[in-house]
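Complex shown without one protein chain; remaining protein chains in place.
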Amino acid sequence: MISATLNRKVTSMPTVTNILDDFPILHQEVHGHPLVYLDSTASSQKPVQVLEAMDHYYRTTHANVHRGIHTLSEAATTAYEDARRRVARFINAPSTKQVIFTRNTTESLNLVAYSWGRANLAPGDEVLITEMEHHSNIVPWQLICEITGATLRYVPITPQGELDYDALGQLLNERTKVFAFTAMSNVLGTINPVAELVAQAHAVGAIAVVDGAQSVPHLSTDVQALDADFLAFSSHKMLGPTGIGVLYGKKEILQAMPPFLGGGDMIREVKMSGSRWNDLPYKFEAGTPAIADAIGLGAAVDYLTQLGLDWISEYEHQIMTYAWEQLQQIEGLRILGPGPERRGGLLSFVLGDIHPHDVAAVLDMQGIAVRAGHHCAQPIHDHYHISATTRASFYIYNTTDEVDLLVTALNKAKSIFSF
Amino acid sequence: MISATLNRKVTSMPTVTNILDDFPILHQEVHGHPLVYLDSTASSQKPVQVLEAMDHYYRTTHANVHRGIHTLSEAATTAYEDARRRVARFINAPSTKQVIFTRNTTESLNLVAYSWGRANLAPGDEVLITEMEHHSNIVPWQLICEITGATLRYVPITPQGELDYDALGQLLNERTKVFAFTAMSNVLGTINPVAELVAQAHAVGAIAVVDGAQSVPHLSTDVQALDADFLAFSSHKMLGPTGIGVLYGKKEILQAMPPFLGGGDMIREVKMSGSRWNDLPYKFEAGTPAIADAIGLGAAVDYLTQLGLDWISEYEHQIMTYAWEQLQQIEGLRILGPGPERRGGLLSFVLGDIHPHDVAAVLDMQGIAVRAGHHCAQPIHDHYHISATTRASFYIYNTTDEVDLLVTALNKAKSIFSF
Amino acid sequence: MDDFYRENILDHYRHPRHKGHLEDPDIHYHDVNPFCGDEITIELKVKDGRIVGVAFDGSGCAISQASASMLTEEIVGMTLDEIRKLDKDYVTELLGIPIGPVRLKCALLPLKVLKAGVWGLEEWPE
Partner (left out) sequence: MDDFYRENILDHYRHPRHKGHLEDPDIHYHDVNPFCGDEITIELKVKDGRIVGVAFDGSGCAISQASASMLTEEIVGMTLDEIRKLDKDYVTELLGIPIGPVRLKCALLPLKVLKAGVWGLEEWPE
């Protein structure tokens, strides 16, 4: 069933059949059908290289990091810091000190909101986000605006699912202290022009916080070229394990920020009367970190780098474009968001008035895993006056054959619910 | 080298030789000597059962939890929630809703300090902790006292390394809103009388926050019998993976608390104008959780339960007592903290005026892993006017033979540094 | 597949019983499923501790809406004490299909709303 049948424009790549060998989870049947996993936007699968890196760590190297001077602790520290180095290189961070390990994108964004926000926001200030944000880039700002008295504003979206740039021009003003936006929408698929948006934020003196949860796994990312002040992303969406995420930040900004979580490792000195903070990145890494998970993320970054992000985004683009064309032909199916040229490898849609849960359940009965719901982005759904969508998303291990199976299954859903 | 030579008082247990089979990492040489791992207080090793549970999850089941209705997502959700059930049973929590997954003890304590503290502390209020706390149970309270204007007070310790109960009686008063203390000191080994301390806190109307990082892995824990309002602990110290920790809390208190981190999964409804929170425990679990790590912790809890916590603490007690006796005989060696009857399975000591780093380095050259430093508990060290100690700690895979090797190695350190 | 969307579930979904609103309900309660956004409102008439009238409204998938429709058929005539005792198994038996933990929330939402409305029980039925 699974094979690579695309005419790819890019050269020098592993065949997808080879890639599939690295993902044991995909070689199983679900309800008697071969599994078709189209839910990587929620969480990707992991290649054996990542699993083996973690297993090897636990079987040979584990000890707590940074504070031990015995052989295992030195080796664990080296492995953990080496993972940080790989991640820094992956996003072209100027220094490893600017790569902070968190649990996930959500924690990264909360760290910025709580630490930077508490120190820099006051009544009269404005925080600007967009209507296409994931809850993780909405709720932390709602919370910190409540604490600080700052005002939260939203850039609206156009009917085509793009940011409304006219409105943005007006909303971004000298009261704006921070502009936080997603690089790619997890519902609409829209790829936002990050570098331009960052420049616009800087032009009014605001900092730019980029939610890279969907972009970093799929598009080549260079934080220096983007000039982003912060970039947040999650390991589990980019072939890495759960339990680890990243916050990149500009050094001067991170240095000026008060700490967030307090505890071991993030201190320089603890006296009963008060404490002094450790250097970056440790100031923001309190307690024993997710050591094995960081090492797994390091292996995932190696895997992605070997494939090449340019190949990955081109490959996904071709599958998504094919899917877009095929799905358009299903009567009653409506895809949200922009056309294939402006979107990443995912499609959210409604199918007549069949509830997305029911679509997903019927697809699951045919072995196809898609997501249904509001995808943690209720404001987008409110915008379109729908409560939920069905989303199919693609990654390096998917094929156009799987798109054909999706189309067949969607037609089956229509026939069951036609009434 | 490694064998179980103890006369154990308890019945029905696996031999330690069998246990050792489950820990591949321990079967290696360090600097030409068999590894002797005496650093479990910093982080324990993991049995293959834990590693296999995680690997199996990634190879067969992984998907994001709670929001997907396809087969993998349902299975991942079941596995994740099942891990929560095991942990709840392990500490005898009345309900799984009261078991919140965090990254580690440190994050658990910060969650309480930030969320409960911001809602309940004001100038004039007092937060009481002890001089024997780990930085993770000091710094969050320093931070929240600075934010809220509450005053932080410390229960002093006696020269024997126990809490000064007379002082405690005076420090605990009607201004005290929270009493946060460790169940077992990670430096002194002191086991505190948790149920009594909780009762004393309640008697003045304060809540009791228990740092269980060192007790939960080694002593049978029943949160209902202890009547603790909160209990924090870390997976990585109890045979589980890194990247996951637990906060247990009383239901009414958790329900009344504002959320901490904002984002996906912790909300009931997100409107642009504001949000409503999800039920427990999800209100406090923002973003994609450390799914595989939670499953690994579930397997660790199974492993500990099978051995039996009573056996574990008795076994460690015997090794520690033996070590205590042997180390006492080394001239110039001074052990901090109480005698064997009142302590858990760890010994921190100074050896003449040899710096603990040098002790640890010489031990490492002989294959023995111990920790040296302030163990993230500077106030204790300040109390004793020393900057660091060397710590040997014991767990289920250690033996008295290893204690003998430790003694030999310590004598070697003395001879190198005698001058 | 046909196992999951049995004819009686589809029938309740297509032709929901008691869908709409009561005039002057004694109890009116509304909630959403935070995991997916499904919504259910339940209205009740109560007399002498017994349910004598019911209506529901809402939007969501076949499972949540069929579950609501089936539940309204069963509860008229029940005492409030009987309502309190209804549990997870009661609903899954009504639906008559095996159901995973995530989808279970869809199935249980109507009962959750019912018990919250009658008894203030805000928790998911177990």
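Order of writing sets the labels: A, B and C. Residues in every chain begin at 1.
Convention: a contact is a pair of C-beta atoms (placed from the backbone, for glycine too) under 8 Å apart; a residue touches a chain by one contact, two chains touch by 3 or more.
Quick caveat: nothing in here was measured; it's all calculated off a predicted structure.
Engineer: Looking at the whole complex, which visible chains does the left-out chain touch?
Structural biologist: Across the whole assembly, the hidden chain touches A, B.
Engineer: Can you tell me which of A:Glu52, A:Glu81 or A:Asp227 touches the chain that was removed from the display?
Structural biologist: A:Glu81
Engineer: Which of B:Leu20, B:Met257 or B:Ala388 sits in contact with the chain that's absent?
Structural biologist: If we include the chain that is not displayed, B:Ala388 is the one touching it.
Engineer: Can you tell me which of A:Arg67, A:His135, A:Arg391 or A:Lys414 touches the chain that was removed from the display?
Structural biologist: Candidates A:Arg67, A:His135, A:Arg391 or A:Lys414; residue touching the omitted chain: A:Arg67.
Engineer: Could I get the residues of chain B that touch the absent chain, sorted low to high?
Structural biologist: 31, 355-358, 361-362, 365-366, 372-374, 378, 381, 387-388, 412, 416-417, 419
Engineer: In the complete complex, the non-displayed chain touches which residues of chain A?
Structural biologist: Within chain A, the residues that touch the unshown chain are 66-69, 71, 73-75, 77-78, 81, 97, 267-269, 278-279, 282.
Everything that follows uses one rule, which is that only the chains that are shown with their structure count from here on.
Engineer: How would one label the connectivity among the chains shown: line, ring, star, complete, or other?
Structural biologist: Topology of the interface graph: complete, with all chain pairs in contact.
Engineer: Averaging only over C-alpha atoms, locate the centres of chain B and chain C and give their separation in whole Å.
Structural biologist: 44
Engineer: Taking each chain's centre as the mean position of its Cα atoms, how many Å separate chain A from chain B?
Structural biologist: Each chain reduced to its C-alpha mean, chain A and chain B end up 32 Å apart.
Engineer: Round to the nearest whole Å and give the separation of the Cα centres of chain A and chain C.
Structural biologist: Distance between chain centres, rounded to whole Å: 36 Å.
Engineer: Specify, in ascending order, the residues of chain B that touch 2 or more different other chains.
Structural biologist: 67-69, 71, 73, 267, 269
Engineer: Could you say which residues in chain C touch two or more other chains, in rising order?
Structural biologist: Residues 35-37, 103, 106 of chain C each touch two or more of the other chains.
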